[in-house]
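Quick notes on the structure that follows.
One protein chain omitted, others in place.
And then chain A:
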Amino acid sequence: MKDPVDVLIIGAGASGAAVAWSLAETKMHILCLEQGGWMNPAEYPSTGRDWEAKFYGEWSSSPNVRGRPEDYPVNDDNSPIKVVNYNAVGGSTVMYTAHWPRLHPSDFKVKTLDGVADDWPVDYDALTPFFEENDRMMGASGLSGDPLSPLTHPPMPQQPLGLSGAIIGKAMNELGWHWWPSDTTVATMDYEGRARCINLGHCTPACAQGAKSSTDITYWPHAIRAGVELRTHCRVREITTDENGMASGVVYYDKDGVEQFQPAHVVIIACNGVGTPRLLLNSASSRFPNGLANSSGLVGKNLMFHPYAQIYGYVKEPTDSNRAPPTCLWSKQWYDTDLSRGFVRGYGVQFVRGAGPVFEAVVSEQKGILPWGEDHHRIFRKLNGHRLGFSAICEDLPEEHNQVTLDPVLKDSHGIPAPKIDYTISENSRKMMEHALARGRETLETAGATDICINSPIPWGGWHLLGTARMGTDPERSVVNEWGRTHDVKNLFIVDGSIFVTSGGVNPTSTIQALALYIADQMKQRLANLFD
């Protein structure tokens, strides 16, 4: 039998990396098991002439399309929004847009302010030092002073406005609406051994330059130097418990597919809002028949995605196309509740600079605006390099019927049941999406755009996997307490997006990592009585 480790972390993505690095200073024996491997930037899509085509195959954001050995299938047939993720050291930070807003202070008090969902058991002020620490570790860029966003101090300046940003800024000014350069985790100058962005423009499926922050190149080198052990190609099947109801370790399959048992004194789950409930539900036992840490019955419930309402069009002037990071500006004009709009809560907007030629051709043909035949060439030249996009990230409120369960049939390559998603878009979200599309149309038309198209929701837009093991002080209404420890198992912690109580209207990675650092800090402060 293997020697027990002090802390076993499952998942080496956004939150697993942050918590590993933070706990490393305790000098405990920390082991992280990751089902994927280390990435090789020399093989990233932007290094080849077929850089766009790869996005439709081995570099798809959908694990079902990608189908790498490191991926697990997801049954999302019963959801209009499909799950996207990445499984490797770095997790989905390898494949994200690096848009870097934070939840707002008001997002932690939605019940008090708007009478919906629940307040969080932590508030923004408690997380502030960890947001700051995370911005330094990941390497954030941006312009401090946005009047409608929480105050940030990114260590690097904002991305260039570019051609697209200028067109959007002028239109938003004409309409009198808020906009601001986005905080991103794209390095705009050389930073901590990473080279600055050179505008490869194909950021989402990994950055060959290393300018986009993913935790394989930010947190992990520091954590490993500090003594954390990272074991790759190890897929955890279940968390085991002892006669006292404490987590005793995990059963996993190693890189050769051999079943192993790793004992541990503390287990931390960092597998995202789909992988975490999958693992907990698959860890059912006679003592925990409904799944581990599930006395509330809420493991897997309250899945929140952020339905994306996307609208785009084509202007006469050239845009940045694929020659820059895809996102550059945000707007918080419609972030807060205004009941006169017909819905509660709100949405953030991320503006999109453009697209490359293959993507433009494929999508425009599918939309029916790029014809077959003789006129194809003329129309393509009108579209290509002229696209501008407006994407609203709509706050998804928690609803128990939106859930992750174990699929009774579908299994991964190790025979572990796959997650099954049941999800519908609420009436409130639909009204929000309609509102966003109308504002987006006004913005685009003011910019002079024509041939306006809509993706609402973006079908393969399930990037943000939240809420399925929520935080709270009441064990009957939540899975983890206010510092990330499960109510039912006192040496089991969760640090990923599944602990979100509500979703806010922004990309969540910054907040996920700040929460992970906060939980790690709470653990360090309570080491003497961690299990009380």
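Heads up, the rule we're going with is that contacts are C-beta pairs under 8 Å (C-beta built on N, C-alpha and C of every residue); 3 or more make two chains touch, one makes a residue touch a chain; residues count from 1.
Quick note on the criterion: contacts and distances are computed from a predicted model.
Chemist: I want to check something: the complex is missing a chain, and I'd like its UniProt protein name from "Peptide ABC transporter ATP-binding protein", "Gluconate 2-dehydrogenase subunit 3 family protein", "RNA polymerase sigma-70 factor (ECF subfamily)" or "Nitrite/sulfite reductase".
Modeler: "Gluconate 2-dehydrogenase subunit 3 family protein"
Chemist: Decide which residue listed in A:99, A:237, A:323 or A:420 touches the omitted chain of the complex.
Modeler: Once the missing chain is taken into account, the touching residue is A:323.
Chemist: Which residue from A:115, A:373 or A:415 sits in contact with the chain not drawn here?
Modeler: A:373
Chemist: Among the options A:52, A:238 or A:521, which residue touches the chain absent from this view?
Modeler: Touching the chain that is not displayed is residue A:52.
Chemist: Taking the full complex into account, find the residue in A:96, A:180 or A:518 that is in contact with the omitted chain.
Modeler: Residue touching the absent chain, from the options given: A:180.
Chemist: Looking at the whole complex, which of A:336, A:407, A:442 or A:482 touches the chain that is not displayed?
Modeler: Result: among the candidates, A:336 touches the missing chain.
Chemist: Where does chain A touch the missing chain, residue by residue?
Modeler: 44, 46-53, 56-58, 104-106, 108-109, 112-113, 123-124, 145, 147-150, 159-163, 165-166, 169-170, 172-173, 176, 178-181, 197-202, 208-209, 320, 322-324, 335-336, 357-358, 361-362, 365-366, 372-374, 376-377, 381, 384
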